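The complex is shown incomplete by one protein chain, all other protein chains being positioned as in the whole.
A and B label the chains in the order they appear, each numbered from 1.
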Amino acid sequence: MQHLKPARTLALASACVAALWTGAAFADPDLSAELVIDGELHITTRAPSDDITPNLPERYSGWLFRSAETRDLQADDFENPAMLAVEDGADLWETADGSNGQSCMDCHGDAAESMAGVRARMPHVNDAGVLWSMEDYVNNCRTERMGAEAWRWSGDEMTSMTSFISMQSRGMPVAVQIDGPAEPYWEQGRDMYYTRYGQLELSCASCHEESWGLNIRADHLSQGQISGFPTYRLKNAGIVSMHNRFRGCIRDTRAETFAEGSDEFRALELYVASRGMGLAIEGVSVRP
Amino acid sequence: MTDVRPRIRLPRSASAGDSIVVKTLVNHDMESGQRRNSAGETIPRQIINRFTCEFNGTMVIDVALEPAISANPYMEFEALVPESGEFLFTWYDDNGEVYTATEAFEVS
Partner (left out) sequence: MLTRRDTIAIGLGASAVALLPVGAYATTTEEAIAAYTGGAEMAEGGVTITAPEIAENGNTVPISVEAPGATEIVLIATGNPTPNVGRFTFGPGSGAPMIATRIRLGRTQDVMAIAKMADGSFASTAVEVKVTIGGCGG
């Protein structure tokens, strides 16, 4: 992390605050919008706040903050470009790989049954007491059971697989465990959420708790919910994982960022997920 | 890039002579030829440069695509279905490869 002399830092910080407040005129979430996939499946995009988020009046999916055109892309499974990744993931599920000649399906069977609800509980403390993200569980299966090589965290295979697995929980409410063995991880994530990073000295809370609904330059700030991930970002024209998003956010504060798959991002993922409890897992979302 | 995988959506039903909405999506980077890699070298252009749709051998639409068409090109258009038959969709890649998909359609 880089540091500037105090006077310069203050100037930057106040410039940023000014930027945060401009463009507030048309920046509220569209609470009249309802996410209904293909005219059939209703997705919960608003959930009551609780003790975890005393500073949020209500929890809002990032979907509510997007333009009508972007929202429409997610409301139709054909028009949603993320479904290309879901189909790739479905193929990978059935494809044997590694020295043991096994596929995911050989152990887990029909993903619609075995993976239902899995995404809603991620990240989750494993049997050894270590907090794992879904990517860790996937790679553990690959290296320990299949005799295959681990996938890169944001490689096409991994994002396709996490997209496919997430779809099996679409519509289910976020329900991560934050007590017991998860508690120290959750507290670590909470501390990170309120830590100011980078030359701009912005914490997650600066944008997503104190300033959601406002614009930062031309970008419309959401509550930073991750119930929609993995997401197809129009900017990337591809699938973006949660940790990739975290990395981008911290980089945008002009800080040295943590790595995808780092312990820090796992802890942050758990805490941020808990701030969205009650919101529905969106399977694969579309964001700008 | 993973294998090219065309997606097609047709309405569930239509009467003979109807005009139906056809939607197609194909996974392709549509590399514009204007981007540079981390070493500063231009990434060569590789796009889908042509897309056609025929129904029972009759041309429905013939599209010449430029690099300004977004990655994973999406096309929506209308086709006449005077009788039952088969749609043929064809995508032409800059690298010379041709990807096709067929879809049967029954009119009532």
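As a convention for this text, a contact is a pair of C-beta atoms (placed from the backbone, for glycine too) under 8 Å apart; a residue touches a chain by one contact, two chains touch by 3 or more.
Keep in mind the model is a prediction, meaning the values are calculated, not measured.
Residue B:L65 is the one among B:I8, B:L65 or B:A101 that touches the chain not shown. Here one chain is not drawn; of A:D156, A:E187 or A:D252, the residue touching it is A:D252.
Contacts to the hidden chain, counted on chain B, fall at residues 18-20, 32, 34, 53-55, 58-71, 73-80. By the touch definition given at the top, chain A reaches the unshown chain through residues 62, 65-70, 72-73, 81, 216-222, 233-237, 248-249, 252, 287-288.
Definition applied: only the chains that are shown with their structure count from here on.
Put simply, the C-alpha centre of chain A and that of chain B have 31 angstrom between them. Those residues of chain B that touch chain A in the complex are listed here as 2, 5, 7, 9, 23, 25, 27, 29, 70-72, 74.
If you check the complex, the residues on chain A that touch chain B are 78-79, 81, 83-84, 87-88, 156, 160, 237-238.
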